[in-house]
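For this depiction, one protein chain was excluded, whereas all remaining protein chains were kept in their positions.
Labels for the chains are A and B, by order of writing; each one numbers its residues from 1.
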Amino acid sequence: MNISAENNRLSLVYMPTHLSEALELLTKNPDALIYAGGTDILSHQTTRMPVFNRQIISLRRVEELKIMRRYENFVEIGSAVTLGEILRRKESRFLPPVLKYAVQAIGTPALRNTATVGGNLAVSDRKLLLLPVLLILDSFLEVRSQHSTRFLEIKRFLDENNTIRLKPGEIITKIRVPTGRFNLYGFSTLPGCVIRTQDYFMMCYAVRKNRSVLEKINFAFNIDGRHIIRIKQTEDRLIGKKTPLLPSEIQEELKFFQTKTEGLLPFLPVYKKERIFNYFRLMLTQEMNRAAFIE
Amino acid sequence: MNIDSGDYPDYVSDIRKEGMLYAGFLRSKITEGRIRRIKIPENLPKGVSVFQAGDLDTKNFITVNKLRIPLLAAKEVRYRGEPVLLITAPTKEDLKLVRESIEIEYKEKEMLESVFSDLNGQTVLYQTLYTENDGEQPEATEPTLMSSFNTPIQEHFYPDSQGVFIEYTPARLKVIISSEWPKHVKETVKYITGLPGEKVMVMPAKSSPTFDGKIWQPSILAALASFAAVRLKKSIKLVLSKQEDILYSGKRAPGLFFIDAGIEESLKFRSLNFSFTYFCGAYFPFTKEMIETAAFGARYFYKSPSLKIRGEACSSKAPPTDFFSGISLPQFFFATEMFMNRLAKAKEVSPIELRLANLNHAFFRNINHEKKDIFPILLADLNNKTDFTRKYAAYEHMRKKKSSAFPVSVIHGIGLSTAFQANGLNMNKGRFNQVVRMSSTDEKTVKITVASIPGSRETRSVWKESAASVLGISAKNVALSYSFSDDAAANGPALLSGNISTINRLIKLCAAEMKEKRNTHGRNCEITVEKTSSDLQARNRKKYLYTSATCGAAVVEVSVKFLTMELIIEKVTLIIDCGYVNNRAVARQKIENAVIQSILWATRDESYQNLINESLFYYPGIDRIPEIEIIFCSSETGFEKGIGEIAYSLIPAALLSAIGQAINKDLKDMPISNERIFNIGEAEK
Partner (left out) sequence: MIIPFTLNGEKTVIDIPGTKRVIDVLRENFGLQKTKASCYQGACGNCSILLDGHIVSSCTLPAFELKDRTVLTAEGYMKTEEYRRIDRAFNENSYYPCDFCRWGKIFAIHEFINSEENSSTESLTQALKGNQCNCTSPSLLLSIAEQIIKNERGTNPRPEYEHISRK
């Protein structure tokens, strides 16, 4: 039996300052780890000395990715902007409030100053808070590789498990969040006051209401940071309805929603399924009736 | 060592010294079985040593309260995580590599799913029986209510892991350790290394006052590390990893309770039977103290003409449990107070009324040993503050109606509990003796020497102020130091670190005697006075016990969002009679923390195993803490009582009763979780 110091192998770290440089490096080293804030990566490393076993490309010094700009109909956020920065920048006051609340709900202030928007979206094994929120806001992603750029709605990057899939050599460069599309938002996370829980739940919605008519409604759930649920058909069915909804309409929608969600997550405990259903009911019966934000 | 000058060494994890070795354990991966063979690779890295039980020869144990506890498992393993080997290495990396390369073969092995999956009793270690009968025959009458209750283990929060640093020099061994019982550490190190007392110096580290959950376990670390230090002639640092600390260090022992009671029309008890078992893990040296403390609660808190108590401590296949705030009373009060609330519900009376009818009013005395019935005052104040009676009746009404009504979105519940904390109950004698020595050479200054480590900076100032006020000098002129040298009579662990009462009263006794001596001997001559806790009890042991009980009551208000199965703790209100409160901010802080930790104990969401996989004991951030209101009902001035433990006894029962009322179900077991609330609701449907 021999003891070797093999797991002390060190990783090579690249720190490009331009996007083109970063993309070139990624093309040359397709297996390299793209490192943005790294909070998720490091907090899941069990050893004192993190083990990566592959090359690292840090995006922290790429200035193009740290830009946040406001345009007439949208706000553009660079993927390496930290979550803390989003809350601090003056452009952030034009962002839909639901996004800011989602950012505030992530981790602690110290963690938010390291974690980045792009990192939050691109974490591969889990689904963090921002993805469902950006999804319901109909946001766009700009994804670039050395020789191509894709600029598409965020939902077009999702696979059947609602995970963002990028091609080899691609990185998320910008997120474009439309503004002024909705006038009623809701955001809710659990736990509220219960002290310890691994049980995680988030719901968010964005609605455009014209007087009392629902012109557009988007809603999504994040369950345990593993599943994102969005029922497009229900959203479509609700468009054009007048609030408050009639009891018969509510019953009908609840029934439809239940049949749609029933088979979605076979491994989910009953109480979590019930909770999704109850939140949806709460949204229909109470939340939709609130007054819209006057622009 | 002088406490004032900040003469504490740093945290053990901060200490580093040139040439020191890192030490770590290789622990058993099986729950029970015999070790067949240990395969240690031949070419170990340079400077690495591995110690087995055989290396310690006949000294492979520590003695605590006459019980011998093995340091390293020799042939037999009694729980998962028991230390089998001690490894020392020059670097942490080497330590990790060696630990991974050693294999242990077992035979007749038993493997339980998790460290804590078998908490059931193995052997009865201690048993107590008590019967009191007024001549009637309660056996003939049917009990009004009988019920069983379960409490889980409880982990203790502290930021720095348990550890020890041994500084080796040929002249002496300096032991820096996070322990509240330095005297025991010293005795142990002397025995293991064979060194004389003057060559062993024990210094409690900064984190020591937070270790009242681990009284004797630090001695094991000290014994092994000092053995290795002397053998290798090197300084050694042995700090448990966060995960080891959470998994294998001492916890509050789980308990199982059966209570039945008969009740008369006047609401007074006709009969009361307690039967309880505490599961102590593989080793537990204080079974008698544990069971007798719970039995004391059973015997004196409520009054019944016929009373039967049967209590036992059992060993189990879990890691050893340890002392914890309140020892066994919080478990006992959880069961008893849940029972009282159930009884009130069954009899359709107010829980306050039922308690007032049955509390043992003769038990509670004031400082002059006069009967002072404190609970009617406490409960009346608490009722006024929280509007308990009205809310309770309203929620009861809603609860009864609920089954037929349309489900409401938020349901409320309110729960009440009462308890006492008997300070230093069985613990202020013999091995737990507390000693205070006071000396002075002139009339303006005085020096106090104690053997306990003060729980906080404020405790120190409270001690000083007490002495100063009696002697009529400035608190600045009181010096405080602690000693556990061989000649000091002091030998108690700082078991009651949250409890300033015993030491404070000893200081006051010393100061009073010193004042007297100054009058007779002259003001500027050398005077030394020493008092031990037996001095407090010598006059009247019963009187001491009764007058020192801290009494309290709590109300917890909860709401459960029925639509989302979310439990929200709206408000926690406590009213506590802890005598004179020296410093309200500090007292508040102690109680608030106990409230938070007891809520954690009662509301663990997932199984304990899931929690510890994160190798992180979760303490809630400020955003997750409910509103806590604390009312001090100070009865007498100049007389302090302990406050560290009563919240652990009060909160869980009040909380679970409130949840039970909200969801219309009799809860019996902790912990409660969102999932359990939902499942109970489902079963109801």
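Rule of thumb we're sticking to: contacts are C-beta pairs under 8 Å (C-beta built on N, C-alpha and C of every residue); 3 or more make two chains touch, one makes a residue touch a chain.
The structure presented is a predicted model; accordingly, all values stated were derived computationally and were not measured.
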Task: Residue of B:Glu32, B:Asp94 or B:Asp160 in touch with the missing chain, whole complex considered - done: B:Asp160
Open item on the list: Which parts of subunit B face the unshown chain closely enough to count as touching?
Closed with: 10-11, 13-14, 16, 157-160, 206, 210, 242, 456-458, 583, 585-586, 588-589, 592-593, 596-597, 614, 616, 618-625, 628
Task: Touching residues (missing chain, whole complex) on subunit A - done: 10-11, 13, 15, 35, 38-39, 42-43, 48-50, 52, 56, 58, 60-61, 84, 87-88, 93, 97-98, 100-101, 104, 107-111, 113-114, 185-188, 192, 287, 290, 293
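Operating definition for what follows: only the chains that are shown with their structure count from here on.
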Open item on the list: With touch defined as at the start, can you tell me which subunit B residues reach subunit A in the complex?
Closed with: 39, 41-45, 92-93, 97-98, 101, 409, 562-569, 596, 599-600, 603-606, 610-611, 615, 618, 620-621, 624-626, 673-675, 678-679, 682
TODO: Quick one: which bits of subunit A touch subunit B in the complex? Just the residue numbers, please.
DONE: 1-3, 5, 8, 46, 48-49, 108, 190-199, 201, 269-271, 274-275, 278-279, 281-282
